[in-house]
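Missing here is one protein chain; the remaining ones are kept as they sit in the complex.
All chains are identified by letter, namely A and B, in their written order; residue positions are counted from 1 within each chain.
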Amino acid sequence: MQDLIRRYGAGLTGLMVLLVAFWLLMLVIIPNITLFESSFRPYLPVVEMGGPRDVYSVNNYMKVFDGSVETTILGMTFMVPVHIRTFFLTIWYSVTVTLACFVLAYPIAFYLAKIANPKSVPTLLLLLFVPLWVSEVLRAFAWWIILALKGPLNSLLLSLSLIDKPVRWITDYDAVLIGLVYTYILFMLFPIYNAISSLDTNQIEAAEDLGASRWRIHWRIVLPHSKPGIASGAVMVFMLSAGSLLVPSILGSTTSQWFTQTIQQWMNDALDWNTASAYAFLLLFLCTAFVSLVMWIFRVKLSDIAK
Amino acid sequence: MSAGIDLENVVCDFGSFRAVDHVNVSIKPGEFFSFLGPSGCGKTTILRMISGFTEPTQGVVRIGGVDVRGQRPNQRPTALIFQNLALFPLMTVAENIAFGLEVRGIDKAKRRARADELLRLVDLPGAADKYPSQLSGGQKQRVAIARALAVEPAVMLLDEPLSALDLKLRQHMRAELRAIQKRTGVTFIYITHDQGEALAMSDRVGVMSQGRIQQVADPREIYNNPVNGFVASFVGENNIFDGTVVNPAGGMASYETPLGTFRARLGELATGKGVKLFVRPEHTAISLTAAVENAVPVTISEVSFEGSFISVHGVAAGGKTLVAEIRNDGAATVPAIGSAAFMSFDPALGAILPDAETDR
Partner (left out) sequence: MHKLRTTLSHLYMGAFLIYLIIPLVIMAGAAFNDSKLPSIVPWRGWTLRWFHDLFQDERMWTALFNTMVVALAVAVISIIIGTASAILINSISGRIRTVIYGLMISTILIPGAVIGISTLLMWNKIGVPPGLHLSVLGQVSYIAAMVMLLVLARLQTFDGALEEAALDLGASHGQVMRRILLPHLYPAIGAGGAVAFFQSIENFNVTQFTRGGADTLTVYVFSRVRSGITPTINALALIMITITLMAAVWYELSRRRKERIMLAGMSRDED
């Protein structure tokens, strides 16, 4: 700080501190505190706000336990509260999306970093970037067209005689998963690509020379080296998937419900901002806790991720 | 356990660029063999063809008499030490050394015992649980050697592994490498552009230029009897004279130059045009009279004291500078700068050689 004042003077330094303070306090910390505080207040008509009924309680949070549905897990049937079910399915399918993105993107990242002709890599990266420039809503819409019952995918499969009647793709969570993978896979690809690029090719050759098989080279040399990249890609994809509202809204079926959709219903349909706050806070808190837990298991630090 | 290497008519092209051009070399089991040459001469490509990272475009590579073309690096009985060593940064020293054993499915305790044994061999006990980043340059060097030795290779391939070290450590590691090679009896193939390294360590040296082998011989032969001007210049300094050969006979010839006619040895390949006379500074003597053979009158222009020898520069007629190195035996008399003297050489120590590389 002394250094800043010496270089830029007290005036400019003060201005910079003010700007940062505005960002962190007014746009991040206080809004979240407000969210947290509101989540404990009841939803009341304007006239009753601040009145005797406006007291703190955990009632909003308890609403996740309302209304149970039958759920079958591993062949056993339970009664599970509907919002809890939605939440766990959101987490579960977000993990699935993250894993699918990793499995699909890792070979591409390795290919770009170590196999492709270095001269063609800028062109390939440019092509890979194309979908990123296209808005998320349009990407989900594109899959809505493709997966439609009378859409191009079914007519292609029918004409190839791979299926004999159209497949209903937009059912349950299927289309949501397809859309989420397509939308977020590049957030997995680029961090892993960067990590593998920084691996000295001699390391791979040395392992090969010492007798290691392809699999073992990846397991012992490439994967450990690219762990920070994988972690940052996984955290990004997981958080984006769990927090996505567009893709589940466009590609969802009558039987699919994403937790963000539940929040939106409290907010915009029920106009109960307080319960929406409680649910939003739950989403933030539980996702953060989940990501922290996974990072702890894989021994990755936040500072590794933000590289 | 060590194996010989045979390169038969080996060619390697990268697109239109010919990196290695019809190389024929036979390396004996247990030999310390160096490929010496400037960067881009194809020596690293030869190493990569022996280790299996590159396949020859033409020709045969044999290890222990077996044609190894088509075998992957992990199938060949070779171990490569990379220029930057390529130690695995996320593994400990012991894990690095034992990696080759790990991939062969040897159990943990045995691996560890072997790693400790190898660390003692390379004189680095107690470093087993450190990480490569905690080691000095010379220590990393030793770990890389131990890691390569762990897989009990028949041939060790070393790609300028000493180039990153400072001068003192480099000289120390030369002796160390030589000693390890003698102790293990493994064939060592060493790549370098440093002629001092190659001459000091090797049993035999192959000098390369532009993809071709110029000469294969033991270090003394390379230095004392280079086959051409490239080898002569690459392994040491020379006074070089331009002229023409007259009446060659019995391995000797006269050589006419603007500075006079000299007598010198006639190199085997010195036929036709582009032939020059090469005389090493330490084979050049200084005298005050012209009584000796092959003498050139000079004016002394520079004297520099180098410790074990004294380097004297003299300017001959036409402005050509000649260099003589006089051994500092404590009693050597050195002419004063500006004084007149003669520089001369023994006909047996001057060589008439083809100017540059020779096609063989």
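What we mean here is this: a contact is a pair of C-beta atoms (placed from the backbone, for glycine too) under 8 Å apart; a residue touches a chain by one contact, two chains touch by 3 or more.
Only a predicted model underlies this, so the values are computations on that prediction, with no experimental measurement involved.
Could you tell me which of the visible chains the hidden chain touches?
A
Of the residues A:Gly11, A:Pro52 or A:Pro118, I need the one that contacts the missing chain.
That would be A:Gly11, which touches the missing chain.
I'm checking contacts with the chain that's been left out. Which of A:Phe40, A:Tyr61, A:Phe88 or A:Tyr111 qualifies?
Answer from the full complex: A:Tyr111 touches the omitted chain.
Among A:Val167, A:Leu245 or A:Val294, single out the residue that touches the unshown chain.
Considering all chains, including the one not shown, the answer is A:Leu245.
For chain A, which positions touch the chain that isn't shown here?
Touch set of chain A with respect to the missing chain: 1, 3-4, 6-9, 11-12, 15-17, 19-20, 22-24, 26-32, 34-35, 38, 104, 107-108, 111-112, 115-116, 122, 124, 126-131, 133-146, 148, 150-152, 155, 182, 214, 235-236, 239, 242-246, 249-250, 260, 263-264, 267, 273, 276-277, 280-281, 283-284, 287-288, 291, 302-303, 305-306.
Rule of thumb we're sticking to: only the chains that are shown with their structure count from here on.
Centroid of chain A to centroid of chain B, CA atoms only: how many Å?
Centre-to-centre distance between chain A and chain B: 58 Å.
Which residues of chain A touch chain B once you look at their complex with the stated criterion?
Touching chain B from chain A are residues 200, 202-203, 205-213, 216, 220-221, 224-225.
Quick check on the complex: what are the chain B residues that touch chain A?
By the definition above, chain B touches chain A via 51-53, 72-74, 78-80, 82-84, 86, 88, 90-91, 99-100, 102-104, 147-148, 150-151.
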